[in-house]
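Here the complex is missing a single protein chain, while all its other protein chains stay put.
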Amino acid sequence: MLQIPDVALAPMLPILIVLAGAVASTVLGFNLPRRALTIINLVMLVLSGVSMITLWNSGATAFGGGLQADNAAILLGLTILVGSIMTLLVSLDTAYRARVSFPEFDAMLMYAITGTLLIAFSGDLIVMLIGLEIMSLSGYVLATLQASRRAEESGLKYFLLGAVGSAILIYGIAFVYGATGSLTYAGIAAKASGLTPANVGILVGGSLLLLAGFAFKVALAPFHQWTPDVYSGAPTSVSLFLSTVVKVAAFAGMLRVFGGALADAPGWSSVLQILTAATLIIGNTAALFQRNFKRMLAYSAVAHTGFLAMCLLGTPQAGGAALGYYLLVYTLMTAAALAVVAALQRDEMGMEIDDLRGLYYRHPAYAVALAVCLASLAGLPPFAGFFGKYLAFQAAFQNGYVWISVLAALTSVAALIYYLRPGMLMFMPDRTPAREYPNGQRTPTNFAVVLGVLGVTVLGILPNIWYGWVQNPEIWKFLAGR
Amino acid sequence: MLLIALGIGVLAVVVSAILGPKKASRAKLMAYESGNDPEGGVGTGQRFPVHFYLVAMLFIVFDIETAFFYPLAVAYQKLIPFAFFEALTFVLLLLVGYYYILRKGVLEWA
Amino acid sequence: MIHFMIFLPLLGSLLLLITPVRWREEVAGFFAAVTLGLGLAIWRAGGTELFSVNWVPSLGITYSVQLDGVSLTLSLVAAFMTLIAVLYASRRVANPGTMLALVLAMETGLLGIFAARDLILFYVFFEDALLPALLMLAIYGKSHRMRALVKFAAYTLFGSLLMLVSIIGVKSLGGSPTFALVDLIANPVTGPAQTWLYLGFLAAMAVKLPLWPLHAWLPDFHEQNHDSGVPDLMGTLYKVGGYGIFRFGIVLFPDASEELRPILMGLAAFTALYAAWIAFRQTNWKRLLAYAGLSHMGFVALGLFSLNETAVIGSMYLLAFQNVYTGALFLAVGMLQERVGSLDTRVGGVMNQAGALGGLTMALWFASIAVPGLAGFIGEFSILLGAYQVQPWITFVAGLTTIAAAVYALSAFQTTFWQGRPLGGIRVADLHSTEWLVLGLPLAVALFFGVYSAPALNLIQPAVRTVLAALGAN
Amino acid sequence: MVPTTYYIALSGILFALGMIGVLTRRTAIMVFLSVELMLNASNIALVAFARSWGDLTGQTAVFIVMTLAAAEVAIGLAIIIAIFRKRETTNVDDLATLKG
């Protein structure tokens, strides 16, 4: 009865490497300066990326499918790593200014990344849950780490709402388990069809609870209220992390669960489309009225959550491909934009939109970079954001959600407007003295910015570089594992 | 059993409450503070030293860890040698945290 | 060669960012001239074949371009006017490096729009031309430019995103393998779906025509732009809605365009008349010209929607050449502003100090109000002629516009150039060397194609024939 | 042998109570306790389902959930204490530095 689980190290390797980095920064933090730790962690992240690439097409699994390193996991994992690397690069400069320059900062960051990778590699609701919690708990700490009223407050809000979200999620897991009697994605997917009516009811309830829980995590309206406060209250490098990597991971989880395990479970998609519509409307309209640039970006993150959720409405094949592409692009452009903010801000409140006036004549490079990011966020070709949006529209459209596509099109007009204002203000000459931090230009931050901008541009002109990998429907067919 | 035990406790209290004399006076009912007039009271925001919270958290963490250990220990002989490495990894990870709190000086009681 | 022609300006604009300030004007001029030269060479070669390669194979997006007939004409005009714009900008604008770069970047977008034979490619160029226009407005605009910016961008994006949705629809509902025009024509969408998709497509085109309900961005855009009419000129070139409908709308949605014909013609006619009427009450040259251009576009739309061969030919002709004289007029206004320091129409008596300026401006005005012998006449006349066979009454209403045009043009011109000079009005210098070219060349072109339209018609006619052949009837 | 539905009903009630607590209580501590209540509700549900399906994965899941709850307690208490020591209140409504 007690059989020993199959422990295969290979599929775990990417995660273990990151974990090693986390442990290293926990232990060595007392002896090494923080920058050294950050560099170690950067190396670790790169190593883990390499190990992922070596796993390509291997389809290795461990723990009886509880952990699966299929291509989907690897693609999502690479996206996560890109975001994480950019975060570390930015934090390398700004952590001290943000007064979070402890070794704990790096440690927590790495733990969170471990969790995110666990989600991406999960083949089992429990593994997914563990990853999600590691990620969230570290996230709470990160948001609170800075000793300031704003940070603590954002941390508390993040924590309370995140905890509620997890509780709902766990309850949903319990119900899904109750309905199907299995916790592995494959088992659920196998049992999801052909249940007794009672169990179908339980399954629908469970999937809806799961949806609500995930909605908390990815900030789908109406569960998005924490997002602007947290993103604008936390230190910029942290909100960079939260708004890119954490969101990517949460969507990876949603993709695994809803695209894989519950793919043919009834009910959730109709609710999801309503949530998506609400998110699109609320996020975009609310962002219109923001004065603070960082807060505006926070709301735009909510809006983009809507677009990302549109991908989930598509069939797993089309939607997965769209999500895979969009997530990377979203990470690149958001991270780059926030990196510029981190470099230019005077304090952690970021900057007011009006402070950007005439930036082009003070920091031309940053202004152009920021403009590119904003254009990409607004979905203007030739930048990658356009293709991301296009894919999202297509995914929803082809699966019959025409009205969502039209709604998204209309709301992204609003999006364009609020991206346009700062983007254009930067190029308007003005005489007033500069309002940004004078000597914020540091090499690592610039590197992150360049990475983001180049990535967005190149992926926009030649989308196939990434989409060619993502688009293969075989990848997304077995999200639940075989 | 629990019922009986609690029952005894309640019984004792009640009995003595009935039998005991009732001659309360302010001085008698005043909390003992070496003769000073007592202040504060329940729930009036008495601050505990934060160190106790730390100990409580550590306890929670390590206790959960113990809770994980019990099933392993019971099933141990059926799972060797796999379980041994499992336990080893577990303890090592635990020691990382232990080392951390140690160096952080959480266990220092000045 | 065609690829060179499309992307050379972009290359130039990128080069401008690194060329020393001293040489920027020359470099820009060189690139603009070479682009025009390439265009002419292509014209000599009689257009190019369809060139098509996969861009994003997994999405069925192709990079397929072709310059022939209408496209070639429009591209030539665009290249020509860009050259003019560069010439004037480098003389007029202080430290023009940025603006020249933007102008050239925008030229690439325009040429791309005209050359694209793939819907997504078309969309991409369509948006790319937007960014430089926005930046020009942002950098060189006037005090209230933010409102104008938001209006302009919001209208454009509102249209083009709906277009994007209907583009997706055309492919997925029609079941075509790629977005290339040929494939899309090969497997068309039928039934009511077609109408809806056409409406989505039309939304973008109507903004860029512009057509009446969606034109509100136009006057603010022109008014808030830099005083030298250079950005306005580019903006005029950017009114590619008519072309889009001609190239994609009619062929992809034949039934729908037949079905909606009366409504759309009505809209077009109303636009023309309404714009003329508004223009009559303007006292700001830029706004006036904006509405004048709008009313021309009403004519273009009228011709297009009538789906009558003569009319369509006429509207393409008009679409091509109104760029020439409207653009030139914007520059002329720029010169006027440079001299009298205001865009108001009520600065009198410029004529007796700057005769040449006045004369050339007048001549361009005649072209614009379709005086026979100038390019505008041929276009408008054939439009009316063709449209009359389809919808007499609507056409009649539109016909009134010509009279209105004469009224507003002449009254404005007269108040500016003839009336008595206000006391203390500064002395006005006459045209300098470059300015002769800047105003003279367009006028020459307008004149030439006014009297001898064969070369243009030879290009336009067959293209139109093929397109309308897709409709089958008439 | 109590039927499973009873347990589910119990866990549902607990969960609902927790939800109500989250929505109505204003002090962070109480919200936090309500969340813990919800977690325990799911624990009950998991165990009940595990028994009804007769396999142990549900039970192990409960272990995991317990751990998560513990970790949340640790971190949550830390955050709440940090805030309480700074401003003498954990009332969620008083936390209005971040508006908008």
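Which chain is which? They are A, B, C and D, in the order written, and residues in each are numbered from 1.
By definition in this document, contacts are C-beta pairs under 8 Å (C-beta built on N, C-alpha and C of every residue); 3 or more make two chains touch, one makes a residue touch a chain.
We take it that contacts and distances are computed from a predicted model.
Enquirer: Per UniProt, what's the omitted chain called: "Leucine/isoleucine/valine transporter permease subunit", "Malonate decarboxylase beta subunit", "Cytochrome-c oxidase" or "NADH-quinone oxidoreductase subunit H"?
Expert: "NADH-quinone oxidoreductase subunit H"
Enquirer: Mind listing the subunit B residues that contact the chain we can't see here?
Expert: Within subunit B, the residues touching the omitted chain are 1-2, 4-6, 8-10, 12-13, 15-17, 19-24, 26, 28-33, 38, 40-43, 46, 48-49, 52, 55-56, 58-59, 62-63, 66, 69-70, 73-78, 80-81, 83-84, 87-88, 91, 94-95, 98, 102-105, 107-110.
The rule is short, and it goes like this: only the chains that are shown with their structure count from here on.
Enquirer: Once you find the CA centre of subunit C and the CA centre of subunit D, what distance in Å lies between them?
Expert: 64
Enquirer: Could you work out how far the Cα centre of subunit A sits from that of subunit D, in whole Å?
Expert: 25
Enquirer: Would you please write down the residue numbers of subunit A that are in contact with two or more other chains?
Expert: Subunit A, residues with two or more chain partners: not present.
Enquirer: Could you list the positions in subunit D whose residues touch two or more of the other chains?
Expert: 71
Enquirer: Which two-chain combinations touch?
Expert: Listed by label, chains in contact pair as A-B, A-C, A-D, B-D.
Enquirer: Which positions of subunit B touch subunit A when the two form their complex?
Expert: Checking each residue of subunit B against subunit A gives 75, 78-79, 82, 93, 96-97, 99-100, 103.
Enquirer: Under the definition above, what is the set of subunit A residues touching subunit D in their complex?
Expert: For this pair, the touching residues of subunit A are 126, 129-130, 133, 137, 140-141, 144, 149-150, 152-157, 159-160, 163-164, 166-168, 170-171, 173-175, 177-178, 181-183, 228-229, 232-233, 290, 292, 295.
Enquirer: Which residues of subunit A touch subunit C in the complex?
Expert: Answer in residue numbers: 375, 380-382, 386-387, 390-391, 393-394, 397-398, 402, 405-406, 409-410, 412-413, 416-417, 420-421, 424-425, 427-429, 463-464, 467-468, 471.
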